[in-house]
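In this view, the complex is presented without one of its protein chains, the others remaining in place.
Chain IDs A and B follow the sequence of writing; residue 1 opens each chain.
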Amino acid sequence: MRTGALALGVSALALVLAACGSSATSSSSSSSSSQALASSCPLSALAKAGKTVNIDFWEAMNQANGATLQKLTTQFNSSQPKVHVTLVDENSYTTIWQKYVAGLSSGQVPDLAQLTQTDLQSAIDTRSFLPAQSCITAAHYSTSDYVPRALSYYRVDGVQEALPFAVSNPVVYYNKQSFVAAGLNPNDPPATLSQYLSDAAALKAHGSGTALVLDSWHLETWLSTANQLFVNNGNGRTARATKAVFDTPTAKQIWTDLDQLVRSGDAATNPSSGPDAFDNLLGMGTGQYGMTIDSSADLGTITELLSSHPNVTLGVGPFPVLSTKLRGGVEPGGSAIYISNKVPAAQQAAAWEYETFLDSPSSQATWAAGTGYIPVRKSSVQTSTIQSLWATHPGFKVAYTQLVDGPTTLATTGAVLGPYAAARTDVIDAEESMYQQGVSPSTALKTALAKVNATITSYNQRVGTS
Amino acid sequence: MAPAEVGSRRVARRSRRLREAGLGYLLVLPALSVFGVFVFYPFFRNFKLALYQSPPYPGLPSHYVGLHQVGQVLTSSNFLQSLVTTFLFVVLVVPAGLLVGLFLAVVAHRKLRGIAAYRVIFSSTVVTSVAVSALVFYSLMNPVVGLLPWLGISPHPPVLESTTWALPAVAIMAVWQFIGLSFIIMSAGLQSISEEVLEAARVDGASNWTVFWRVTVPLLSPTLFFGVVVATIYAFQTFGQIDILIGYQNAAYEHVNVLVYNIYTTLVYGENSGRAAVMSIALFLITLVLTLLQLRFIERRVQYAR
Partner (left out) sequence: MPVDAPSVPNGAPRTRPDRKSAHPRRRRVVRQVIRYTLLTVGAIIVLFPIYMTVVNSLLAPNLLDRQPPLLFPVHPQWHTYATAWSQGHLGLYLRNSIIQTLIIVAGQVVTAVLAAYAFAFLRFPFRRTLFVVFLSTLMIPFEVTMITNLNTVNSLGWYNTFQGLTVPFLATGFGTFLLRQAFLQIPRDLEEAAALDGYGHWRFLLRVALPLARPTVAALAIFSFLGSWNQYLWPLLVTGDNNNIRTVQIGLKALQGNQLQDLNVTLAGAIIAVVPLFVLLVVFQKQLVRSLTAGAVK
């Protein structure tokens, strides 16, 4: 009886409230799509502010990198009275992104956010950032001194969306002493993937090993060095990517080689995130590993860490490409700085001021020297800071050289896609299944392709473009 | 009585009634408006959200996709696995939680010296919050600290990152945290059984054991049933334990992703309110069935008592 009455009450209310609630979802669809395109850079707002403009910068730089960023920021804050920047250490790119997106609902967004390379299309899709292009135009800011591929990574469909800040790419880290012990030339790191495999075998036979971090830039980077696309529509740069195109003989070759490397026992794998992320680099200190591939961004921290290990002489080599005959190049990794268009005009202008400071030739020289990142300005290289650094630590030059080398094509510039992080997870899951469940490289590749395609399709549906 | 007088009295009565009704609405209004805004409106809006595909970021348009999304979510492996995990969790938590509570309630039923202290201890987990109990077990199940390595239990990956052991680990924690409530419910049930009935059974020569199974347990069955419903709802709403002990970025995440946690991660990390709304409706329907069972049971008990 009571149950009946309850059910009746509930369903009666359902009717009434459904009627009231009908305007609920339509309100969220009112945001204008033209906002991002129409937004212009409010440069003059800073002068009109009349007092110091305070801005927040969400960044993810740790250890040596964090200290260098703090140093530059302090320098900026004390160099002029108009803008004061507060660094907010969010610890990781993932945290910044999650908090930023959550902040779009709650209204808690920073003036500037450091977003990792893979967040580019997502950032565009939020329509909440001021394209750097508008400020470049408004301020007649010259970009000719930028390292071309680093700059063009952040250009989509002809619009410069952000300015690169912390640029890196994968390099070979190796212990020269292990190379000597294995009868290898300590000044001749592997230049190709097949040499990498044979060096790994030699190291293994002589008591040390190789670490292969499980990260999906494996496939992407080897593809870009072979001048091949990762997704369609010009790697997502001429139009939104709708499917992955990495099911090529080249990709199969890459995974077959890597599979052999791991399954022969010549290399050990470990996750790219979590508590074990730095194990391969630290393993070099203990003598466990003689060689690994990792981001050049870790160079500063690693140099510091390994300096206390007498049995390690750190060597840095370029990324071991699939074949030196293929005209490709490494894609630029790292992160860029984005200005939010959800903050007052004066703060947007202040953010531009700070961003261009960080990207100035001298700041980039300081930045690169302190961290291992590549200076994004060509003229930074001429500074005494960089010249003396490269003289004493030639390893710091490797990543720069390989980014400047080779043609700047849609393939070498790298891919842009909305669900990049999810797609990378799909790829890495498939790669892991090769090593751990013995799935064949071609099957793993097919699985990866199908999963990435599904990921792209469902994302594009949600954005409303298909 | 003059007609005018009757009229004025009627008017007075009517105005008193009107005033009473007005006061009634006024008194109900505060609670009702909170319910309207924060219970009914969001509840019914789920049915609408379920039909729209949400954009990946806030502030962008959502698209009408109708029941397509509902079907898609309900048949997705993510949702189905979540359901299986939820039911597995319920199975792990409910019987164990109730049995421990019953055991303690039986043991603490007799009046003995110092029994009050024991009762306080047994009900104490009621006040240990989700966060506190999660941290307590976080250290108990630590791969380096404490008991597990000493007992020789050191699986790789560690318990709280293991796709096999993470859910049982959270369940053990949940059982422990539920002991207090379970004990309180069972004690109340035991106290409601008249001592005379038990005494009669004993006098008839039945052993304590027989009395317990033949008399106490049947008489306790309403309490046990109530306990099952409460425990099931408790298990269904387990969230903080999973968030603190395991978390979204854990390798074992997919294996502890109970429905409530799935709704949260879909909403917060997936920014997908449409999908989350479909799962919310599913959660509601499951809880509704549980609640109706409870209501039906109470009705039956009332009739029985008469």
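Following the convention adopted for this analysis, contacts are C-beta pairs under 8 Å (C-beta built on N, C-alpha and C of every residue); 3 or more make two chains touch, one makes a residue touch a chain.
These numbers come from a predicted model, not from an experiment.
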### Task
Report, in label order, the displayed chains that the undisplayed chain touches.
A, B
### Contact residue for the chain not shown (choose from B:T85, B:S123, B:T216 or B:T232)
B:S123
### Among B:L27, B:V91 or B:V217, the residue in touch with the chain that has been omitted
B:L27
### Task
By the contact definition given up top, give the residues of subunit B that touch the hidden chain.
17, 20-25, 27-28, 30-32, 34-35, 37-43, 45-46, 49, 100, 103-104, 107-108, 110, 112, 115, 118-133, 135-140, 142, 144-147, 149-150, 176, 179-181, 184-185, 187-189, 192, 196-197, 199-200, 203-205, 222-223, 226, 230, 233, 236-237, 239-240, 243-244, 260, 263-264, 267-268, 273, 276-277, 280-281, 283-284, 287-288, 291, 298, 302
### Message
Contact with the hidden chain only, please: which subunit A residues?
### Response
5-6, 8-10, 12-13, 24, 99, 102, 105-108, 275
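Keep this in mind: only the chains that are shown with their structure count from here on.
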## Note on the structure
When centres are defined as mean Cα positions, the distance from subunit A to subunit B in whole Å is 43
### Query
Okay, in this complex, where on subunit B does subunit A touch?
36, 40-41, 43-45, 47-49, 52-63, 249, 251, 268-269, 271-272, 292, 295-296, 299
### Task
Quick one: which bits of subunit A touch subunit B in the complex? Just the residue numbers, please.
1-3, 6, 13-14, 17-18, 20-22, 24-25, 28-29, 31, 33, 98, 101-102, 104-105, 122, 125-128, 273-274, 418-419, 459, 461-464
